[in-house]
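See below for the structure under consideration.
With one protein chain withheld, the remaining protein chains of the complex are depicted in position.
For reference, chains read A and B in written order, and residue numbers begin at 1 within each chain.
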Amino acid sequence: MIHTVFEKPESLADVVTHYCPGCTHGVIHRLVGEVLDELSIRERTVGIAPVGCSVLAYNYFETDFHEASHGRAPAVATGIKRARPDLIVFSYQGDGDLASIGMGEVIHCANRGEKITIIFVNNAIYGMTGGQMAPTTMPDQVATTCPMGRDVNQAGWPIRMAELLSALRTPAYIARASVHSPLHVVEAKRMIRQAFQYQVADTCFSMVELLSTCPTNWGLPPNEADRWLEENMLPYYPLGVFKTPDGADRAPRPLPVDQS
Amino acid sequence: MAKKLMKGAEAIGEAAVKAGCRLFFGYPITPQNEIPEYLSHRLPQVGGTFVQAESEVAASNMLYGAAGTGERVFTSSSSPGISLMQEAISYMAGSQLPVVIVNIMRAGPGLGGILPAQGDYLQSTKGGGHGDYRVLVLAPNSVQEAADLVIEAFDLADYYRNPVLVVGDGLIGQMMEPVEFKEDYEPVRPLPPKLWASTGHRGGDKPRAIINSLFLDPEELERHNQVLQAKYAEMEKREIRYQGYGLDGDYDLLIVAYGTVARVCQTAMEDLEAEGYKVAMLRPISLYPFPTAAVREAAERASNVLVVELSAGQMIEDVRLAVEGRRPIHFHGRTGGMLATPEEIADKVRRIVGNRGGES
Partner (left out) sequence: MPQIVVDKERCKGCERCVAACPQKILGMSREMNSKGYFVAQVVEPMRCIGCRLCCLTCPDVALNMNIHGAMYHYFSY
């Protein structure tokens, strides 16, 4: 008797992806596919593909899809969800798409509390366009538009999207995970499942930020890229759940008078 | 300076630096990423500033702000990014600010593709943004010409106090060709001092600088529009540029094409000449102002006109306006990033000249 206990989820298309060897997009795609299978929502799910390496995400999932222009996926998601609230809507965005050009869209989508799920792939660089600096690029990290390393005096510090969005008053589920090691992958899937479950229950906006690697543009082999993420990104981007839809107000308070 | 083999994108970036530009605000988009990447390390070398903005909307507004202080500013993008900049370009034109923008065109519409196309002609020449304004549009067909036109664009922008758009395509951005920069840069015409710039008001006779395009009183706004239109009338008189190929001799058919397509047509013309066909070409270099009179005169000496574009037919509308129905106008176009080949163009010419009459 042979049982298959691990195989490709049905929500994932039976194609080989165009992603680079070792690119963690593939892991995240599989986690989303597994969650769609487990929650049995594949047939009413619509995904939104961004501009970025995952621009062809619609070739990899067995669901309906919309393409969004760069950064506008949360707005497109809002349109779809308001038109058809019975659909499960998720957007899949990179750090340029979400934290750079799409910053306005994601903040307002989260603030309005649109009941969609955003899968945010943070690999600290622009992948598809060839390795330019991203808003999440680490200080001193080399990219093609900061060839001397990111200078925080010129370009500022990297943006922590999970923390930023969790300061909004509107209830939401905001979490950050990593996919650089299999044990972290398990935790990432738990958060992705929780995010989609909130949407299925029509509770709130949900976003899971996933720290990911870009071996090609970081200039490192995949296993070294995983270690680079662990040493450089984990200390700055803490993992965990930042906000649950319990209604608590998590905005920072003003500094005490003697410190301001 | 000796000739140097340079990628088009890098040559364009270096041309901006040679023209004294020290400010770049842009955003990555294929196929022009090499321009911001080159400037991100070149500008600090010359004491300049490079900013990767969060989007093209932000970049174009940063440009608008910096231009208002009178500094030479530069950005580059590609078709979808240029679409995002249209609002700011309208503001720049309305506020009369000098800005140089490079559009490395790619196939569209929408996200389209990344291969070369000429589908932004109407966007560039007929407006793009809202309101009655024009931008001066220049179209190079080689890396050297791109470098020369970018340098000149800064002078034209300062002289007319208007945005100037240099449109290339992915081929120009990615090709490597020999480029020579003049040792000492001098503006081609005397440029007035920028008394309008907002650099701080220290009292005295000079009025406060207000960079705006808002004029709530309709009579005032009409007067403002007339000022702008007078500028464009001067542009139409002085800034027509084109290159003729064989226009002095006898010819049967006139090709009108711009950018790298003109180079493909040149190859087709060489093949056709060997077969005894008489074909000439007019290559507009200024797309606005369009060389209307030159096209009309050149067309009258031919029996047919063939417009070749990497689009579904945009410049052909200006050619039709110029020719005023006096000659049949034919079209050969490719879209989607497909390139027209010399064989296709030569075939089309043979069929037109063979058929003699009727448009196709």
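Going forward, a residue touches a chain if its C-beta (ideal position, glycine included) is under 8 Å from a C-beta of that chain, and two chains touch if they have at least 3 such contacts.
Only a predicted model underlies this, so the values are computations on that prediction, with no experimental measurement involved.
J.: For the unseen chain, which displayed partners does it touch in the full complex?
T.: A
J.: Looking at the whole complex, which of A:16, A:83 or A:257 touches the chain that is not displayed?
T.: Spelled out, the listed residue whose C-beta touches the missing chain is A:16.
J.: What does the interface between chain A and the hidden chain look like in terms of residue numbers?
T.: Interface with the chain not displayed, on the chain A side: 1-8, 12, 16-17, 19-27, 30, 38, 181-183, 185-186, 189, 215, 221-223, 226.
Note that in this section only the chains that are shown with their structure count from here on.
J.: Note which residues of chain A are touching chain B in the complex, please.
T.: 51, 55, 67, 69-71, 96, 100-101, 103, 126, 128-130, 132-133, 135, 144-148, 154-155
J.: Which residues, counting only chain B, touch chain A once they are in their complex?
T.: Touch list, chain B to chain A: 27-30, 33, 36-37, 40-41, 44, 50-52, 54-57, 80, 110-111.
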